[in-house]
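Mind looking over this structure? Questions follow.
Removed from the display is one protein chain of the complex; every other protein chain stays in position.
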Amino acid sequence: MIDPAWVSVLSAILFTIGLWGAFTRKNAIVVLMCLELILNAANLQFVAAAIQHGDASGWVYAIFAIAIAASEVAIGLAIFLAMYGQHETISLDDVNLLKH
Amino acid sequence: MGGTSETISSTFIEYAIFIVLLPMLAFPIILFLGHIFNGNQTWIKSAKEGGLIALPIMVASFILSMLLITEFIGAGTGSHHIGNWLSFGWISEDGMTINEKVFGVGIYIDHVTVMLLFIASFLCMLINIFSIGYMNTDPVNDNRNHRFYAEFVLFCSGMLGMVLADSFLWLFIFWELMGLCSYLLIGFYYEKPSAAYAAKKAFLTTRVGDVFLVIGLVMLWNLFDSLDYAVVFNEDLIAQVDPGQLQLALGMMFIGAVGKSAQFPLHVWLPDAMEGPTPVSALIHAATMVNAGLYLVARMFPFFGAESMHGELVDLAFIIAAIGGITAVMAAAIAFVQDDLKKVLAYSTMSQLAYIFTGLGAALWLANTLDWHTDDKAHGIVVVAFGAALFHLFNHAMAKGMLFMASGSVIHEMHHAHHDMHHHDDHGDDHHDDHHDDHFDAQSMENMGGLASKMPITATAMLVGSASIMGLPLIGGFWSKEGIIANAWRVALEDPRFFLPAACVLIGAAMTGFYMSRMWLKTFAGKPKTEVAANVHEHTPWIPIPLVTLTFVSLSSVILAGMMFTHWAGEPNGGYAFFGEKGMLKGLIYEFEHVFVNPDAFFFVLTYVAIFIGAIVGPGLAMALYGGSLKDGEKAKPWMQPIINLSSRVNAKRGFDNSAWANSGLSNALKERLYFDKWYDAAMLKLVAGFANISAAFDRNVVDGTIKTIESTSQKISTQVRRLTTGSARDYIMMAALGVLVIYLLLEVMI
Amino acid sequence: MSSHNGFDSAMIETLGPELTVFVGLLLIMIVPNLGNGTFRIPGTSIRLPWLFGGTRFKAVASPRLPGLLAVLTMALALFQVVWYLLDATSADGQDIIAGGILIFKVNMFSRIFEAIFFAALLLAAIASLDRLPTGPQKSDDIDVLFNNRRQADFYILMLTSALGMSVVALAQDLFVLFVGLELASFSTYVLVAFHKESRAGSEGGAKYFIVGSVASAVGLYGLSMLYLWAGSLQFDVLATTWAEKGATSLSMMALGFVLVGFAFKISAAPFHFAAPDAYSGANSPVAGVLATASKAMGMLGLMRVLLIITVPEANADGSAVWIGLLGVLAAVTMTWGNIAALGSENPKRMLAYSSVAHAGYMLAALTAIGAWNWGLVDNAGDAMDVVVAALLFHMFVLVFFKLGAFLVLGVLEMEGGASRLSSLAGLGKREPLLAVAMFLFMISLAGVPPMAGFLSKLLVIMGIVEVATGTGSLSSIGDAHWVWWLALLMVINSAISMFYYLRIGVVMYFHEPEEGRRGPLASGASIRVAIALCAIGTVAFGLVGGELIDLCRDAAESLR
Partner (left out) sequence: MNVDYLSMMVILPILASIFLLILTSRLNAAARAKFDAPVRMATFIISIAMFVVATLMFLGEIGGVNWESIAFNTFEYQESYVWIEQLGITWTVGVDGLSFPMVWLTTLLMPITIIATWNEKSGATYFPLMLMLGGALIGVFVALDMFMFYVFWELTLIPMFFLILKWGGKDRKYAAQKFFIYTFTASVIMLLGLLTMYFLMDTQTFNMQEMVVQASGANASGVWLGLEVQKVLFIMLMLGFLVKLPAAPFHTWLPDAHVQAPTGGSMMLAGVMLKMGAYGMFRLPISLFPHALEEFRFIIMMIGLVSLVWGAIVCLGQTNLKKMVAYSSVSHMGVILLGIASMQPLGWAAALFMMFAHGIISPMLFAVCGAFKHHYHSMEIGAMRGMAKHSPWLATSMMFGWMASLGLPLLAGFVAELMLMVAYWYAYGWWIIFPGLVLAITAAYYLWSMQRTIFEGGEATQPPESLHGEPVPDIDNSEKIAMLLLAAFTILFGVMPWIFLDMMDMWTRSAMAFLGFGGA
């Protein structure tokens, strides 16, 4: 089987991509997807660690994390919808009424 | 003998404090009564707006003073400790113990006190009488005389307090009190800008001196841990003091005296002080307050006389004499060109005080160098020198007080005459206004002349006073002035530096003779120069009383001389009986031969030189320039008529044209008072005020500006910082990501 | 200590407050929908009333109902918590074990945090009673129904956030804590954006959401790494592991990421950017909750992680591994917050920045704890207790004056906007008592005696100083621990803060009101009650804070 270390590396890469994307992309939806990447990086890590330690709780965490991610997306989309209703855009740059 | 003089027990000394307290308490009473009853007819008529409240008070304190004087005169010293004023802890030199020190309150009486006390209380009383005549009959003073009398009595209490004080501290306290009253009274006519300016000038100039006086006192305290005369005059304590320190301290105190007695270079305030009502000029700026400085210097005698200080303090003695000499000549010179009656007297005051300073300087020098504690001859010299100075103080106070009152009388009558002439048609309350409107100068001698016949009493008083100041033989100041000149030269023979003051006082004698005669002649001799002068009459009540009294006092100085005034006034250890050991007649003879047939050739010549220039040359020149006979058909009193005749004759024969020198640069300079006032004003306005404004601006812009700048910059920074909150969520996330990076790095460093 | 395995009566008793909230939640979901709806048994004409749907009963139709329910619930929960805190007899520290692993631990420490959460939410709920219904108001039933729904949603979200926070308070497993944190966060995201008819509301919500979820995502990743490192997320396990392995690069990285998650919640620089936007977007009571309860939640997380897991042994001088990091964070945060607040013209943003500054103060206190057993301090444990107690006290009283300030702004919002400093103008004339309350809150925030804010700040500084100087002789101030300089920075900062707090007072009393803003404000009894409560708390705890300090001390001990 694969050495868990590689999984960690993969998740690290995913995390970096996610974080990078989170503040490079304008589109709120894309940012949301980047968030998902980060969360999934975490999930991978959990699972890999669970295998490594032979400890079940890791799986549980992963499942919970997925649930959290799901609800996060739901809420995010709802809020963005509301935002779109008011601002007619979902570009995070253009929504800057509140500043300074 | 030493400094320890026998102290005599007294019955009245417990009550001496009331001499000071009575007038002091009268001050608020008169002020408030005046405030309440202002304008009330009874108040004006029967209380003379407070004048008749002040008078009994002054009489009472005069009587008390006399009781005291009769006990102590020529007898010795007495002191009465009333209580502690301040008590405080003081860490001793070694820094190991904290001792208790006190400033006390009390009465101290010795020969100097006695004399000053008499002058003060006597003149206060007389001038009070004079003021009632002078102030209450002048409409300009209506409804504010209560202020005058209140401040008057306050001043009197200040003067008497200063004289009776038993420590330099209380001397200073009352000294300042007098300064305040002088300020208030000079500014009595507050609506006149010139008066306001003069008041400020007087207070400020004397204040400069006072600062040094305070410093001097402080230094003295640190030398003796006390300021009480009883302590600081103690030979044994003086012996433990470093002479250099002591001389410094006394020098500082002397600067204070210079300010108060209007000596060069702090003399500028006295002429302007004549803005005040004439009684004020008479009392404060001629007879009493200006003597405070002399009194202070006279008080220093025990330090100079102490054996341990032998020869240590001569420099200070010289400085005192030199300042006196310079001022004597300078003031006399300026007096030459003054046309304002009171200004002439003011400068003459300045000059005569300078004489006394010179005399004191000489006396102190003698006391400091001769070993007079053991040698009786030396003792005699010192005593006479010191006594001569004090005697001149006495004579001058009496004469000058009288002169000012006489001049006041002249001015007053001039006013009335002028007033009656110009307003005979309407009599009403409009006095007030016209008094300011018309520009007739009632004080200028240019408007007078030939008053001898119209104002006999005044003229006589003026004559005697002038004679006393000039030192005409046998009259008033003659004795003391001769003494001063003689002693100045006596010292000069020992210490060449003293030639300066000695020469000054000698020349000064001639100058005095000139300007005093000039004044009298311009005022009383010759034809009236204006028709106002032609219509003057002498009819104001109250005024003659003090004039006559003082005339006799001045004339009687020959008797005082016979009483060995100089001895019991100058004898520091008391014990020289009032009527002298010799008795009246012997004393007189002694004085005469002492003065006129001095065995010492030098002093024999000196005496006659002085008499010659003072009594012949000076007056002769004056007569030649200003003499003149009265209007035809008018005759002065028999004792004046010859003088007038003489003057006119001299004028006729020796008269010469002095316009050349009258227009010379020197005389302009003198008219400008040698530019001192100009320079001082310039210094005040340009330097001090300029610097003050600059520093005010600095405080506002730089000191406060820094704070303001910090504030505004922080606001700017705040704006910049808030700019970072761009409003774009992406930037927020980026910042967070950076934060992650930073945290990561920091933690990595931690390990 | 007793421990509960599985669901039993004792556990119900132990978890009383949480269950109360839970039940309240269900009630709010159900009750407003009760109506005379019936259910026809198929094939028959028998209609069984089953209460759902149909026309709703008058009683439950009232839009006020959910609010009242929420207030009741919160009050009940708070009451239980306070009871627990004050009741000396209650055995401290009960464990809730599920599936063999310790999930919850109920003790003074967690309870006092719950008290903070519930108090804040309760006050916010009371204040909101008058403010909703928001949105379009047309007087036919559907709108009323709609508003009623809005009501329900609002309070439901409040209760869920309460639930989430209490989970965070109780959690003994880092992941459980994280779940609770997410629950609370999600609720607050929505609450911020709740006023979705306004541009500001939706925008603020969006930003808050996006930044917040990034932060928590990073935090979650950190958790995963920590799990990878330790093989468990149980606090005790992590603590022991840390003690054994010490700080490895992996663990440190993990720690860092976890910190990020919490740092956002307490809005520490540079994670605070979304906070001002969110506060000014959200309506004031919600903003108040963010500034108090949610911040306290973040602090709680930080304390758990930093004080329990990474027992400070790592550095040579015995101070914690993270002390430098926190020192920097604290200094930057407090200064940044104050400087930014200086010129802010929008009172809500100003308060937001000031709450950033307060976060800085708290971080400074945590930093001091990091140094709790370095050389000078003889009785290290006490030092730690003192500082923790000070922190607890600070967070507790903060609820009163920070939230109170927001509520006053809320009153102005009801009149129409509180987004400019001039909105406050003339308040002193229009409503003296309101103005006085605001002034009290302001000077309390600035730390002027005798307000609670002063006492709390005093405690914090005292804590820091005690740790720094130790007790006993000190030859030169340089020998003191460097956290002393944090204290100095802190007092200087509170001096700076005086500028903008005072400005509020000046504006309230001595500026003329804006156009169309004359006379007394729109009436709103409940919000005024809330404000009054806040004012009383502010003064009372300032004058006699002793009892509360005792509680905080006990709580601090139970943390160790």
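Labels for the chains are A, B and C, by order of writing; each one numbers its residues from 1.
In the analysis below, a contact is a pair of C-beta atoms (placed from the backbone, for glycine too) under 8 Å apart; a residue touches a chain by one contact, two chains touch by 3 or more.
Treat the numbers as computed from the prediction; the structure is a model and nothing was measured.
J.: In the intact complex, which of the presented chains make contact with the chain not displayed?
T.: Across the whole assembly, the hidden chain touches B, C.
J.: Touching the left-out chain: which of B:90, B:639 or B:661?
T.: Of the candidates B:90, B:639 or B:661, B:90 is in touch with the missing chain.
J.: Looking at C:303, C:448, C:483 or C:533, which makes contact with the chain not pictured?
T.: If we include the chain that is not displayed, C:448 is the one touching it.
J.: Among C:63, C:327, C:404 or C:470, choose the residue that contacts the chain missing from this document, as touch is defined above.
T.: Reading the full complex, the residue touching the unseen chain is C:470.
J.: Among C:85, C:461 or C:483, single out the residue that touches the unshown chain.
T.: Spelled out, the listed residue whose C-beta touches the missing chain is C:461.
J.: Spell out, residue by residue, where the missing chain touches chain B.
T.: Chain B touches the missing chain through residues 35, 84-92, 95-98, 101, 169, 172-174, 176-177, 180, 187, 190-193, 195-197, 199-200, 203-204, 207-208, 210-212, 214-215, 218-219, 221-222, 433, 688-689, 691-697, 699, 703-704, 707.
J.: Considering the whole complex, not just the chains shown, which residues of chain C touch the missing one?
T.: Here the touching residues of chain C are 432-433, 436, 443, 446-450, 454-455, 458-459, 461-462, 465-466, 469-478, 480, 484, 487-488, 491-492, 494-495, 498-499, 502-503, 505-506, 509-510, 544-546, 549-550, 553.
One rule holds in what follows: only the chains that are shown with their structure count from here on.
J.: So which chain ends up in the middle if you average the CA atoms?
T.: B
J.: Based only on mean CA positions, could you tell me how far chain A sits from chain C in angstrom?
T.: 25
J.: Centre to centre, by mean C-alpha position, how many angstrom separate chain B and chain C?
T.: It comes to 82 Å between the two C-alpha centres.
J.: Which residues does chain C have that touch at least 2 chains other than itself?
T.: Correct list: 206-207, 210, 214, 218, 276-277, 344.
J.: Which chain A residues sit where two or more other chains touch them?
T.: 19, 22, 31, 92, 95-100
J.: Across the complex, what residues on chain A touch chain C?
T.: 8, 11, 15, 18-19, 22, 28, 31-32, 35, 38-39, 41-46, 48-50, 52-53, 55, 57-58, 61, 64-65, 68, 71-72, 75-76, 78-80, 82-83, 85-87, 92, 95-100
J.: Of all residues in chain B, which touch chain C in the complex?
T.: The touching residues are 711, 714-715, 717-719, 721-722, 724-725, 727, 729, 731-733, 735-736, 738-740, 742-744, 746-751.
J.: Under the stated contact criterion, what part of chain B meets chain A in this complex?
T.: The contact residues of chain B facing chain A are 719, 722-723, 725-731, 733-734, 736-737, 740.
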